[in-house]
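Shown here: the complex without one of its protein chains, the others still in place.
Now for subunit A:
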């Protein structure tokens, strides 16, 4: 009846679409997943396995991801995240990155966030360890709110 009902389904292409402003990868160890859960905000999880279809972002988003690998940073960015960012429209919509890691890995602590920050020219907003402390959760919660507000103000000015 309404015009909306007549519109074809959005999900025509392969892959799943998401309008979440927070997209994250977490392996089956669930550390990053637990951190995102504590943020209590709408978030979309990238598929755990590389063989599965990746997500397609519809709105600007911040990416949260852990760092893989140890020595000299080889393989720091999880393959599932590479697959996601190899989609040009996903790269156009990324606005920032948050890294998870462990300081025990020395120079490669949160390296995946650094790599994506340089590659996609977006700020590496925050780093936290393992599943994050309650302080990390508070800072990221407030920080993201301010970040999106500033972004929309800046866009309104342009």
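Going forward, a residue touches a chain if its C-beta (ideal position, glycine included) is under 8 Å from a C-beta of that chain, and two chains touch if they have at least 3 such contacts; residues count from 1.
We take it that contacts and distances are computed from a predicted model.
Think of the chain that is not pictured: of "Ring-1,2-phenylacetyl-CoA epoxidase subunit PaaD", "ABC transporter ATPase", "Peptide/nickel transport system permease protein" or "Ribonucleoside-diphosphate reductase subunit beta", UniProt labels it "Ribonucleoside-diphosphate reductase subunit beta". Interface with the hidden chain, as seen from subunit A, comprises residues 27-31, 34, 49, 60, 68-71, 73-77, 82, 85-86, 88, 91-96, 102-107, 109-111, 114-115, 119-127, 129-131, 133-135, 139-140, 142-143, 146-147, 150-151.
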